[in-house]
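Sharing a structure with you now.
Here the complex is missing one protein chain, while the rest keep their positions.
Should a chain be cited, it is by its letter among A, B and C, assigned in written order, with residues numbered from 1 in that chain.
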């Protein structure tokens, strides 16, 4: 087996597993993780400083969650539509690749479906008050666990680097699911745990982008040798480096949000503090059930 | 090794591991999971809406639990009787299959025995008030862990798909046991966690049915090729799809139960609220011990 | 590789790893597990029924714990003395076995040392009131984890059954350590969790005895074929059967203790209830630290 075989592997992937797909999915999850971290920091600082304003109210958070649910659902739906729009092209492939391409197609459809379910759950839980809030965290955990499970059984070429990078992605998805599941179990809001979940989501997004750059290079001449064992060690180092960078990003984000709150928001009037407290009690009482 | 060998593998399974056995076990666990989810939803809505009636009282739940325990025990007993009624036929097998058939026999007897123990524990805990309630959850967890352990050491043919489908079943049983164990550890009733356990039980039931359909096909001509690696990827996708469908089923179930409660039940009279509260306190005090 | 090689494997074990050693260790852990379950049940029923007497007082439990610590230490010390009394014989072995025998010797010494540390910790924590009680559970967890780690790196013959039975023992030790660690983490006394730990300890004891019977048979003619894969499936079934039996034993134990308490103990006088409460508060306050 040599590099040329791995290229063949990347050739048949042009249908579904091309660079564009990985870039889109990666960017989306990266931005989602960044938004989650921003949301958690915002909530934490608002609670701690007991500041509020006409902008950042409990209602604002509720609406933001509903909007987030809708965006996740729509993005995943666009993904599914994109997949089906390319479904016809599968028949034009060489016969030995048709079945594999179909499997890939349905695997991606399943992953997007679970994401849609997460989005819909989010919208439902924030509109129907009788539903338990912790359902959202369970669905988030499920979505990433199902993703990790499917990536574990992903059709892959035999190239060493292809396997290694997908294992990293798999690890990223599993860790995101695990952190979301721990959040679900603990029920009490814990800002650091929420940041952990969002950091793993960003890590996973970075892995997606990495796969896009490494396995589907635009410039074939500077492409990585997919079967050099040293490369897998380089990428394991990068994995650690990404994770460290993500913490720096979250730190900078914390500083920015903190500065923004101090700049813009005045001390809340008593009625707003009251509504904030009610909101918290509302959340807690739902957690207790 | 080829497909024909796998058929031989399925031939010797006609004694104990035939399609009927897998269908029965699968249907039972599927229905059990569905009942568990219905019970949890019913309890949750009753608690939340503080509604009660002459039908849905704390006593009703107690009796339902006892009935459930009896049904589990009886079903498992029927399974054991069925196994022993076929035990005589083992001697008529070709000599090289006799030992394997005996091992299979005793493995299934062990699994059913642990299920009977779960049923008996349920009945005992709801009739003898001094026993701790959390024992039921531990026994449920044990029953599924023992099942997972035995499936892990199950005699299997070398066919790729046979192994893969049993690994999925194994995963389903392990996850059910794990979710039940987490329920046991947390002690506080958490509806979403209960739904998680029941969803894994349903997933496990679906895996049982899948094995029945795939490994013991009624129409040999349309049978799956048990050694095609692509098939294992197809079934991993289906595994994710089942899990997503189960959540849709639970969602529909929630809507139905919610609608049923709103339709049938009036606001409870004060005395019933009191008895409901007593019941909860009773449960909590037992958990604290 | 055939059966005769496995016999050679058992021959060199005559120094340290003979049947007697496994029987002694197995019986000790089995009795320890049984005592732990009795102790937990006794405590639970006394707390629940708020009964006490001149016999079963908080002081009785304290003394029982100290006695248990001394017994564990002395038993482990006897084990170490037994090992060193045989240490001289190692030189009489064929040269190729000397190093292996020395390794086995030191591995067993390490395991016994950790057990002594558990015993000493128990005595210290119940005599010096300033030490945290949860230290005992951590040391119990450590003792079994170290045992599991060392068994994982145990010198073994290549016989299939030798490996499989030691893996079961390994699993038993790991599960005991895990249950003890969960007990340590939860800090609150939970009778069912304590029973789980003691059930795993008994399971581990049963595995020790099994190894004694299977790998070092008294009657060579009826010895198990150590390389038959079917045998490993038989023993996995037995593992499940042992575990089920242990629950029956614990159940019978519960009934006996419950009957004994009802028969012997009268309702406690108020002062005794008070001292019982003090004892509990004492325990709780120590847990909180």
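The rule is short, and it goes like this: a residue touches a chain if its C-beta (ideal position, glycine included) is under 8 Å from a C-beta of that chain, and two chains touch if they have at least 3 such contacts.
Keep in mind it's a predicted model, so treat the numbers as computed, not measured.
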Which shown chains does the hidden chain touch? A, C
Please identify which residue in C:84, C:106 or C:260 touches the non-displayed chain. C:106
Decide which residue listed in C:31, C:117, C:178 or C:223 touches the omitted chain of the complex. C:117
Answer key for A:35, A:213 or A:243 versus the chain not shown reads A:243
Touch with the omitted chain, as defined above, among C:19, C:46 or C:146: C:146
Touch list for subunit C against the chain that is not drawn: 99-100, 103, 106-107, 110-111, 113-114, 117, 130, 132, 134-135, 138-139, 142, 146, 149-150, 152-155, 184-185, 187, 289
List the subunit A residues touching the unshown chain? 44-45, 47-49, 182, 186, 190-193, 196, 230, 232-234, 236-237, 239-241, 243-244, 247-248, 258
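What we mean here is this: only the chains that are shown with their structure count from here on.
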How big is the gap, in whole Å, between where the Cα atoms of subunit A centre and where those of subunit B centre? 32
Chain centre separation in whole Å, for subunit C relative to subunit A (CA means): 45
Multi-chain contacts in subunit C: which residues touch at least two other chains? none
